[in-house]
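With one protein chain withheld, the remaining protein chains of the complex are depicted in position.
Showing subunit A:
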Amino acid sequence: MTQRRGEWLRGCFTAVPIMVGYLPIAVTFGVIAQQTGVPALQTTLMSMLVYAGASQFMAVNMLTTGATGLEVVAATFVLNFRHFVMGLSLMNLLREFPSRWKLALSSGMTDETFAMASVRAGSEEEMSPRYVAGMMLGAYSSWVIGSLAGHLLSQVIPPTVSESMSIALYAMFIGLLVPSLRKEWQAGAVALSSMLLCWGFSRVLDDGWAIVLATILGGGIGSFWMKGEKS
């Protein structure tokens, strides 16, 4: 029992960098939602049920410019479809987990929890379902509580609160990537290829599709270089 609780806490502790990155963004989302007239309940509901930052900002923004609900939902699909590709990769790493755990964990998958969990799993760290769940629940709480707090405190907090913090999640991605490429150069080559691809695609496509295509093709290039997994 105590060991189980230990796994949850260990996961939660691993998520601290994500929580630190999420909080100011979530607070900003709450502030903006309040200012555009979305009630506190709906703001919190969106963070709880959608739980995908960029698409939530986009939705609030689209609604103020008079977009229809269907347009918002369609744009959300495009922006969040990348989680399908990321999910394939993460669930392959976690394939020994029971199905119900995988289903639950996939609901909590974001760019950040995906990146953190994959890099940790790839570095041969012992992964238990509860450890990954603790990581995801920590990140999730930070997002939901931050959104509500931002909405409630919007009179006190200026919307610029996260301005210098907007680098935080990028810094976290870099912090996850660099140690991996020190270990195997292939990881760096794959990342570099997909950066160039994403840069190219983003000039002609929506950000959502640019990331999806760059991830798929970058991974495809990587499949020629990467070493096979230990069985």
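Simple rule for what comes next: a residue touches a chain if its C-beta (ideal position, glycine included) is under 8 Å from a C-beta of that chain, and two chains touch if they have at least 3 such contacts; residues count from 1.
The working rule: contacts and distances are computed from a predicted model.
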| request: Determine which name in "(2Fe-2S)-binding protein", "Branched-chain amino acid transport protein", "NADH-quinone oxidoreductase subunit NuoE" or "Dihydroorotate dehydrogenase B (NAD(+)), electron transfer subunit" the UniProt entry assigns to the undisplayed chain of the complex. | output: "Branched-chain amino acid transport protein"
| Of A:Gln3, A:Thr65 or A:Ser164, the one touching the omitted chain in the full complex | A:Ser164
| said: From the list A:Cys12, A:Ile25 or A:Ala214, pick the residue that touches the absent chain. | reply: A:Ala214
| query | Since one chain has been left out of the picture, which residues of subunit A touch it in the full complex? | reply | 16-17, 20-21, 38, 42, 45-46, 49-52, 55, 59, 63, 69-70, 72-74, 76-77, 80-93, 95, 99, 102-103, 106-107, 109, 111, 114-115, 118-119, 122, 163-168, 170-182, 186-188, 190-195, 197-199, 202, 207, 210-211, 214-223, 225-226, 228-229
